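Pasting in a structure now, in structure tokens, and then I'll have a few things to ask.
Only one protein chain is missing; all other protein chains are in place.
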Amino acid sequence: MKVNLNRRDFLRATAMAALSVAAASCAQPAAEPAAEPTTAAAQPTTAPAQPTAAPAQPTAAPQATFKEAPALAELVKAGKLPPVDERLPENPFVVTPVDGIGKYGGELTMLIAPASDTKLSRVYGGSRMVSWDITLTQLLPDMCEKFEINEGRDFVFYFRKGLKWSDGTPFTTEDCRYYWEDMANNVEISPNGVPSWLMSGGEAPTVEISDAYTIRFTWPKVNKVFMDNLSGSMGYDFWKPAHYMKQFHVKYADKAALDKAVKDGGHQDWMALHGANDRYYNQDIPDYPTFMPWVPTFKPPQEKYTFVRNPYFYKVDTEGNQLPYLDNLVFITTDVKLIPLKCTTGDADVQQRSLSFSDITLLKDNEKQGNYETRLWSSDWATAMRILPNYCAQDKVMADLFLDKRFRIALSLGIDRAEMNDVAYLGYGVPQQIELLPGVPGYNEAWAQAYAKYDPTEANRLLDEMGLTQRDAEGYRLRPDGKTLDLLIDDAGENPVYVDLIELLTSTYKGIGIKVLYKFSDRTTYRARMSSGEATMGLWGSELGLTYATGGVIASGLFWTEGNNDGNNCWGIWHATKGTDGVEPPASFKKAQELVEQWKLTPEGPESDKIRDEIRAINAEEVYQIGTVGGAPSPIVVKNTMRNIPKEGFALWSRGGYVYWTMPCQWWKE
Amino acid sequence: MASYIARRLIIMIPTVLIISFISFGIIVLPPGDYLESLVASLEAQGERADQDYIAFLRRSYGLDQPFIVQYWRWFSNMFRGDFGYSFEFRREVSDLIGERMLLTVVISITTILLTTAIAWPIALFSATHKYSFFDYVATFFGFIGVSTPSFLIALVFMFLMGRYFGVSAGGLFSPQYMDAAWSWARVKDLLAHLWVPLFILATGSTAGSIRTIRANMLDELGKPYVITARAKGLTELKVILKYPFRVALNPFFSSVGWMLPGIISGSTILSTVLSLPTAGPLLLRALQTQDMYLAGSFIFLQTILTVIGTLLSDLALAWSDPRVRYGKAGS
Partner (left out) sequence: MSEETNVSASPAQPNAAMIPLPSAGEEEGMTKAEKSVYLASQWTLIIRRFRKHKLAVWSLGVVVLLYLMAIFCEFLAPYDLSRRFNQYIYQQPQTIRFVRDGRITWPFVYGFKAEVDRATFRRIYTVDTSKVYPIKLFVKGDPYEMWGLWPMDRHLWGVEGEDATAFLLGTDRLGRDSLSRIIHGSRISLSVGLIGLAISFVLGLTIGGASGYIGGVLDEGIQRLIEVLRSFPSLPLWMALAAAMPPRWPPLQVYFGITVVLSLIGWTGLARAVRGKLLALREEDYVMAARISGAGATHIIARHLLPGFMSYIIVSLTLSIPGMILGETSLSFLGLGLRAPVTSWGVLLAEAQNASIVALYPWLLIPGIPVVITVLAFNFMGDGLRDAADPYGR
């Protein structure tokens, strides 16, 4: 549950994060002071030092020829497949295995809940234009041989010569051209223009293809999200298998055949047919060419989804064995509630999705029976639950109270974060504000702990000082308009832990004379109520405590520069419309919004970090949003037969894609 | 009789029309549509939904059309055997439903048979041996079955099976047979897994049947015609089976028609918990994601079955209880 929550922050992450190389280089499991020095140091072999400026692969191919899986070798012998040397690019991606060279064979079984989770094969599979190294700090060329970034706005990619789609067709800039010209700039497919992920500051890039293996994207201003979009869990693509997609494109396909296909498939027009067959992201059409280590073999929905080895996969290990080691990737669908139970009987080889902190005891308890190990990876939650006063609430009395800094501080001081940590996380979390987690470079204890200590006396003093001294019969304070001071907290109902945390909050707030009411709904209702101001207070999580050290990321979640549902919608609108609409925010908030804009246009580096820290300082001082507990570890189940999976690591979505950062293609089974 | 059936069949037509319209309405009515639920679920998983792409999909799925246009497109196509297109699975609805129908029907019918086979004898015995030890035991266990939430039973049962027998929870096949073609080995694998869901599915319904039939039997047993039959010298078993039992099944037949639609969507929630590859979980999923043609066709199918079931039920009622005479109503 926990891991897939509140990913909106992630959206902000991808929207704002940049290539902060220095950032999280020695991220450390947060709550474990006794742990080994750093995670990064624990895996010295995995990240061969790569020059950042001119990233090039360590020269490949120590051997004259490459080796391949026995099953493929047989196909080659039978003449059904070209030899491995021809299938691999001239300069394949060399993976340094986590523990050592593996053996071929075996199936990797994982559990998924809804059928749409087949796309996880792509998330885990890893093939991106650029990707993160195993410490999640350094960007590597992945499908490309090298890349260049100039002034944070000009990006050049040099492809690997001889890299092939899973059907054996070579990958060239023609595939990119098809995407850019025939899709992104085709008015029928993209009536609203270039897809928004490629837009930066409202402007589309200039795309320049100089030869079959070189492409250049240039924006007029700094683009801080482009590389993250390419490398993140989503792994955006600016290419499509042109040779495959052309059969569905009106410009290339035979008119009669296309019409027939549209009609047979029950589609409205050719665009719909084209869209339905463009399954790069979902990985659920068997014929669709891809670059993933395993390719699909099924039509959904199924109970069991089998992905088989891609004979043209472009990565090899340090001894020249073509990856992946495992023959198949298998997803078994099951009810989400049964996933922890099925793990205890050993039904999953590796499982992280749908397991949460509260499952750890059960998982540890059954390790012997299921023949697995429960590893605890550091989570990325700066705070699992943010309390969001709605400054644009229709309830004007409450909105005015929120504007008083003393009130916000009292709300923060009235939370017993240590108790929340003990009750909900057995003390494994980090009670703090919305800040980086301890041990992360750039961590600032003063900011993380600003007004974070439980101090009901001081909270009461502040509230009294504000003049909220009148009490009702039950002992709750009265608002200036004479009604009971109650906080109606809206919850999107996605994280079950919130119910418990709010229960704790209810009793400590009672101690400062504030009544808590709790309202459940769903994501859509929650958002609508938050942005319209119907809700006076909301709850949401906040990721990015670990890897995304970039303060701007954190800031963007706190100080919106556009409409939002984080409690400052009208302030965001005010900024976006330059004051013609919305409500003017207080000076400190306005300052922060300007800093966010400034940060977006500053290439990564000390100057960008300086702006980041200014934003963080405002956040710490003004407490516009209130953090609770973050950093609780997340369980991952690993069968005892599985090899090359790190003992310690990160359980995070946006950058790590659950397990993508460990490169499942180099996992193997004893 | 034939004219009665014919009349009923004719009346069925407007009924089906009305129901199909309302069913479609129920699916489309809740705020949002498939694409909104898609966006929400993407975002819940930390992914970003491209608004342009969503707008494109909305247009190409015809979701921007008014309700009545969408309804008519779906309804009129249905008569050409085209049940529409599932947004989520990107396949023909008829294929999707067809794929799951075999196992669904197998499970539903076995459950009904199992329930009947257990419930009828127990109910008979309980009624004829009222307030005996056996009756109390049957009552007690029956009611534990009725009064515990079935998915909780399912969870406990699956946990115990896992802990003590190493049987993994949920599903109908071992992983190696899940996507295999039908073979003798696969059937055996199915049988090895089938009894767990059957047991759980039958727990709830059996108890309910026992109670209803037992109560009706008790009503009938004391009646004079039973005494008459006894006086005629019939054997006790014959007395009971021939007269009161048949009458006691009367309410049972009143509701037997509802079993027909139940075959498709029966115990949807339980099947979802048990992760069965049957139609129920697919329907639930379609409803949750507002995959409207899939959900709509499911419901339509169910509607047809309900209407047919009602007719069958009325006929069965007439057969089981000679006092119920049709065509003479209101005399």
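A and B label the chains in the order they appear, each numbered from 1.
The rule is short, and it goes like this: a contact is a pair of C-beta atoms (placed from the backbone, for glycine too) under 8 Å apart; a residue touches a chain by one contact, two chains touch by 3 or more.
Since this is a predicted model, take the numbers as computed values, not measurements.
Asker: Among the chains you can see, which ones touch the chain that has been omitted?
Answerer: When the entire complex is considered, the left-out chain reaches A, B.
Asker: So one chain is hidden, and I want to know which residue out of A:Glu90, A:Glu503 or A:Glu562 touches that hidden chain in the complete assembly.
Answerer: Checking each option in A:Glu90, A:Glu503 or A:Glu562, the one touching the absent chain turns out to be A:Glu503.
Asker: One chain is left out of this view; which of B:Ser86, B:Ser108 or B:Gln302 touches it in the full complex?
Answerer: Of the listed residues, the one touching the omitted chain is B:Gln302.
Asker: Can you work out which residue in A:Leu72, A:Leu163, A:Leu341 or A:Met642 touches the chain that's missing from view?
Answerer: Here the residue in touch with the unshown chain is A:Leu341.
Asker: In the complete assembly, which of B:Pro66, B:Gly81 or B:Gly222 touches the absent chain?
Answerer: Among B:Pro66, B:Gly81 or B:Gly222, only B:Gly222 touches the chain that is not shown.
Asker: Suppose we count only contacts with the excluded chain; which residues of subunit A make the list?
Answerer: Subunit A touches the missing chain through residues 337-338, 340-341, 344, 358-362, 364-366, 419, 422-423, 426-428, 493, 499-500, 502-504, 506-507, 518-522, 525, 529.
Asker: Mind listing the subunit B residues that contact the chain we can't see here?
Answerer: The missing chain touches subunit B at positions 1, 11, 15, 18-19, 22-23, 26-27, 29-31, 131, 139-140, 143-144, 146-149, 151-152, 155-156, 159, 163, 208, 211-212, 215-216, 218-219, 222-225, 228-229, 243, 247, 250-251, 253-255, 258, 261, 265, 268-269, 283-284, 287-288, 295, 299, 302-303, 306-307, 310, 317-319, 321-326, 329-330.
Methods note: only the chains that are shown with their structure count from here on.
Asker: Quick one: subunit A and subunit B, Cα centre-to-centre, how many Å?
Answerer: Each chain's C-alpha centroid was found; their separation is 41 Å.
Asker: Hey, which residues of subunit B end up touching subunit A in the complex?
Answerer: So the residues of subunit B touching subunit A come out as 31-32, 36, 40-41, 43-48, 50-53, 55-57, 59-62, 82, 84-85, 88-92, 96, 155, 158-159, 162-163, 166-173, 175, 178-179, 272-275, 277, 282, 285.
Asker: Quick one: which bits of subunit A touch subunit B in the complex? Just the residue numbers, please.
Answerer: For this pair, the touching residues of subunit A are 4-5, 7-8, 10-11, 14, 109, 114-116, 189-193, 195-197, 233-234, 265-269, 271-272, 275-276, 284, 298-304, 306, 330, 332-335, 337-338, 341-342, 344-347, 366, 369, 494, 522-524, 653-654.
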